[in-house]
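Here's a structure for you.
Note that one protein chain of the assembly has been removed; the remaining protein chains are unaltered in position.
And then subunit A:
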Amino acid sequence: MKLTTLLATAAMALGMATAGVAQDKTKVGFVYVGPVGDGGWTYEHDKGRQAVEAEFGDQVETVFVESVPEGPDSERVMTQMALDGADLIFTTSFGYMDPTINVAKKFPKVKFEHATGYKTAPNVSVYSARFYEGRAVQGHIAGKMTKSNVVGYIGSYPIPEVIRGINSAYIHAKKVNPDVEFKIVWAYTWFDPAKEADAAKVLIEQGADVILQHTDSTAPQAAAQDAGNVITFGQASDMSEYAPMPRVSSIIDNWAPYYIARTKAVMDGSWESVNTWDGIAQGMVEIGEISDAVPADVKEEALAMKAAMADGSYHPFTGPLNKQDGSDWLAEGETADDGTLAGMNFYVEGLDGEIPQ
């Protein structure tokens, strides 16, 4: 018998058996790419999981597996969760995309939510957050506060999400400080405290007094603290233990409202495959407390920008903007569409350096 048929039958049998017993718990599984203690990306996803548990109490049961490498290991973990009776599985890394689709095919009754991906299926949704809105605030503060006019950026992988963040931060730093320069280092990892600390040190040595990061650990904050007079921003989590200096603000991923909503949808049967891209307005992206190290007027402007993005009156990618090679991109007042943003593979005008190929 084909394995897929066998697995599907087993899953259905399991599902029917458990349904025969009383109104059973909804089982929600989480697959994490890093450790829950990373203080960054995975930490926030786990907080979302805990929020689901807090919200639904006895009606749900959550399980998670951390530090799952992308590739066949993730496929096995997802299959295992599905075999164990999960009704909804959150796969929290871009690299889990193909494995999620593969496993979803074998378990049509199980719902999958893939973070930051682009492939969907009848039982697979994708979701992501408009982190670039948070980067706009960071860029504004960075541009205003930098004294050396050099801003260091620790990039993870040259994927559209990271390029978007760099562009958004740069646009807003340049707006308030035309002399600002961005130096970008590619770490090729989402989480590696040793590499991230090295990258931060290198950037500081090259004159950066602001460090922005798209990697998940607090190592750059620690490096900045050692160097003194360098400001940083918390990434994915508040990283408030480094406030008020060097961490002057942060982008906080808040997955709880989305996770609770999706779990509810599975519980009341209204779940459908959707493509969600929420930002500050929907509460998925939060700006961490701006510390007192930031001048009062800069803080006010940053908060005003945040409010404008929240009510939809301001879009971080508003023209006139050109691409790095000088070609026209956005006209005066024109805003970028989601499609271009989702596949962004170019720098805006003014940024030095090339996107690694």
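Operating definition for what follows: a residue touches a chain if its C-beta (ideal position, glycine included) is under 8 Å from a C-beta of that chain, and two chains touch if they have at least 3 such contacts; residues count from 1.
Please note the rule applied: contacts and distances are computed from a predicted model.
Engineer: What does the UniProt entry say the missing chain is called, choosing from "ABC transporter permease", "ABC transmembrane type-1 domain-containing protein", "ABC-type cobalt transport system, ATPase component" or "succinate dehydrogenase"?
Structural biologist: In UniProt, the chain that is not shown appears as "ABC transporter permease".
Engineer: Which residue among A:84, A:205, A:226 or A:338 touches the omitted chain?
Structural biologist: Only one listed residue reaches the unshown chain, and that is A:84.
Engineer: Could you tell which one of A:24, A:53 or A:98 touches the chain left off the display?
Structural biologist: Of the candidates A:24, A:53 or A:98, A:98 is in touch with the missing chain.
Engineer: For subunit A, which residues touch the unseen chain?
Structural biologist: 1-3, 6-7, 10, 29, 35, 63-73, 75-77, 79-81, 83-84, 94-95, 98, 102, 118, 157-160, 188, 342-345, 356-357
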